[in-house]
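Every protein chain but one is kept in place in this view of the complex.
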Amino acid sequence: MIVPMEHLLILATLLFALGLGCVLVRRNLIMILIGVEIMINSVGLVLVGASAFWQQVDGQIMVLILMAITAAEVAIGLALVVYLHQQKKSIDVGIFDEMRG
Amino acid sequence: MDILLTLILLLPLAGGVINACFGNRMPRPAPVFIASGAVIGSFLACLGSFTVAAGEGYRLVLFTWLKSGDFQADIGLLYDPLAAIMALMVTGVASLIHLYAAGYMEDDPDQVRFFALLNLFVFAMLTIVLADNLLLLFLGWEGVGFCSYGLIGFWYRKTENADAGRKAFIVTRTGDLFFTVALLWLFAIFGTVSIEGINAGVADLDLTTATVISLLLLFGACGKSAQVPLMSWLPDAMAGPTPVSALIHAATMVTAGVYLLCRLFPLVSLSPLALAVIALIGIATAFYAATCALAQNEIKRVLAYSTMSQVGYMFLAVGLGSVSAAMFHLLTHAFFKALLFMTAGCLINLAGHENDIRRMGGMRQRSPLVFWLFIAGLLCLAGAPLTSGFFSKDLILATAFAHGDPFHLGLYGLGVATAALTSLYCFRLAYLVFAGDFRGEELPHEPNSLMLWPLYPLAIIGLGAGLLNLPHLFAGGSWLSGWLDRSQDVLHLSLNTEYLLIAAAVAVFVLGWLVAGLRYRKYTEHQPSLVSRFLLSGWRVDNVFDVLLVQPFRNIGRFCSQGVEIGLIEGILNGAARGCTDLGSRLRGFADGKVSAYLQGLVWGFVLIIGWFLLRALI
Partner (left out) sequence: MATDFPLLSLLLFTPLAGALLCLVAGTVNTSNVRWVALVTAGAVLILSLVLCLIQTPTAGWLLYEDYSWIEAFGIRYTLGLDGLSSILILLTAFLQVLAVLVSWQQKRAPAIFFALLLILETAAIGVLLALDMILFYLFWELLLIPMFFLIGVWGYQRRFYAAVKFFLFTLIGSLCLLLAVISLYLLHGDQTGTYTFALEALKQTELSATQELVFFLCFMAAFVVKVPLFPFHSWLPDAHAEGPAAGSVDLAGLLLKTGVYGMIRFAFPLFPDAARNAMPILALLALVGLFYAAWVAFQQIDIKRIVAYSSISHMGFVILGLAAWNQTAWEGSVLLMVNHAVTTAGLFAVVAMIQQRTGTRNLDQLGGLWKSHPNMSAFFLLFCMASLGLPGLANFAGEILILIGVFAVKPLWAIVAVAGVLFSAVYTLRLVQETLWGNNCEPHDKQDLVSREWIILIPLAVLVVLLGCYPQPVLDLLREPVSSLLMSGGLP
């Protein structure tokens, strides 16, 4: 393996932290979705790296499934965002509090 | 013979059931014919089978009512001399009263209900009389209670009538509790509820148990027979129609307690203490009721108290150990008291439906016939020499005297005093009702002939029933004692003592008459004194019971339903429910609907979990 495992893990952690930060900080729905994507991709990166490290194909299969799920998730997520935008003419998370108990 | 015996019970039952179910669909006189026919048929059946009862009696088991484990109760009849003579009296008097009632209730729209209940009553009463076991006897016992309830409150549109019925039911049922306990106890001891089985086995019973059971039976009998302390229902029961008062509250049901004690006399007689208590309760009631009767203003209430008083004499007789004296007085009393009540019904009609003797007077002019009939009854009640009441009362008092010890002499003394009071209130009643001029305004309402002619046979039997148990002194053979196989009840006193006792009885009778004559011959309107108000209210017993029993019962009931049910139980439940909803609404605060807050919670939770595992791994 060319790149050491440690570097890969650090990169993935950084990406995950960035994604998490994005999700927590941003109020724009689209940006939150992007943050989620980044977090998912960081997990995918770990899976690929692990697959290469242990010379096992499972990780790559998982990544393929992950990509498929991500695609579906983005599709649904964006559809929801569009719908919500139609409802409130805004995609600021602050105003969507209908789930308040 | 079996068929005849079955018919005694079955006819009134069938009459009652038929009237209850189909009476309203039948043309008008049919229900009356069915009811009267049933009772008269029953009377004839009694008469026809009377001789079978002699000696050991006759047993008949129809079918098994209840059988479980060791317990068995049959629908079975025990037709012995005691039952036979009682059954004959019940059916005989009931037949006459049915005929009287046919006249009395002629115009009542609810006639059918009346006759159905009256027939059922006769059935239940005969069940008491004929039952061969205590459970079946109890069926009759409660059955008469129910019929009495229904008949006292017969004119139910007036709430007071219905209240009186309810009071009668509940007070007598209080007595029945004791009876039930006695029944359970007897079964636990003897393994049977058969009357013969119990009477046969009493010899092995220890004294304390016998005393307690006898006292329980006594209290049971007190309820039904309106004895102290369960007596207050009887005067109120006069709210019922007059035939009902005559049949149930004079001739039959109120004597059921006496009959019960006689039926179980082998058991009761085991304990001298129990006998003494029975005698005391008897004489106390006799005296109490006689004093109350002195001050009553309603004709039927006077008679009700006199009934109570006379039944007290019967209890006294049982307490003295003389079954034949008790039964003798029971029989004579049944005849003359039924006569008195029914004549009183005629008088009330004649006075224009007026109950109050202060507003009567001069009734002799309105109907001399009724006057003579009523006087015949009153003379028996007051114990006029040679009438039936004279002989039967005298036998009881003589028995008390014959015992000789101070306790029994005391009973005798009180008995004589009560007899004087009896004579006094009888003649007070007679003077107030018949003497002088009519004081009311109402026009007379002539009793129809059907109401009058059952009174003649009753008057004749009432006056002459002394022949049943005529003592030796009057050249009699004490037939009743012989029939009941109670030769030990026949007194053997010296001739002088007998004359003395008779002289005393005649003296108090005359004394009562004289005093009443002086006091009441001329009616004067006056304010009732404190004493007479006290007596009028029956020594304020109702108030005492109200304070001691009724109010606490209500208060506990209110405490249970307001305090425990709503306050405590509902409170705990509502508290638990409110706790849950409160907790829920607190937790609601966390869900503020902000996506970012949720996400933060997610992250922090995640961090906490990771941190926890890291901490675990490090330590």
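List of remarks:
The letters A and B name the chains in turn, as written, and every chain counts its residues from 1.
The rule is short, and it goes like this: a residue touches a chain if its C-beta (ideal position, glycine included) is under 8 Å from a C-beta of that chain, and two chains touch if they have at least 3 such contacts.
Only a predicted model underlies this, so the values are computations on that prediction, with no experimental measurement involved.
The chain not shown here is in contact, across the full complex, with B.
Contact with the undisplayed chain is limited, among B:Asn24, B:Thr51, B:Gln488 or B:Ser585, to B:Asn24. When the missing chain is restored to the complex, the residue among B:Leu207, B:Ile460, B:Ala507 or B:Leu573 that touches it is B:Leu573.
Touching the chain that is not shown, out of B:Gly557, B:Gly575 or B:Gly605: B:Gly557 (per the contact rule at the top).
Note that of B:Val52, B:Ala162 or B:Leu467, the residue touching the chain absent from this view is B:Ala162.
Interface note: of B:Asp2, B:Glu446, B:Glu565 or B:Asp582, the residue touching the hidden chain in the full complex is B:Glu565.
Residue positions on chain B in contact with the hidden chain: 20, 24, 63-71, 113, 135, 138-139, 141-143, 146, 149, 153, 156-159, 161-163, 166, 169-170, 173-174, 176-177, 180-181, 184-185, 187-188, 553-554, 556-558, 560-562, 564-565, 569-570, 573, in rising order.
Just so it is clear, only the chains that are shown with their structure count from here on.
One finds 94 Å separating the Cα centroids of chain A and chain B.
Within the complex, the chain A residues that touch chain B are 20, 23-24, 27, 32, 93-94, 96-101.
Per the touch definition, chain B reaches chain A in the complex via residues 587-596, 599-600, 603.
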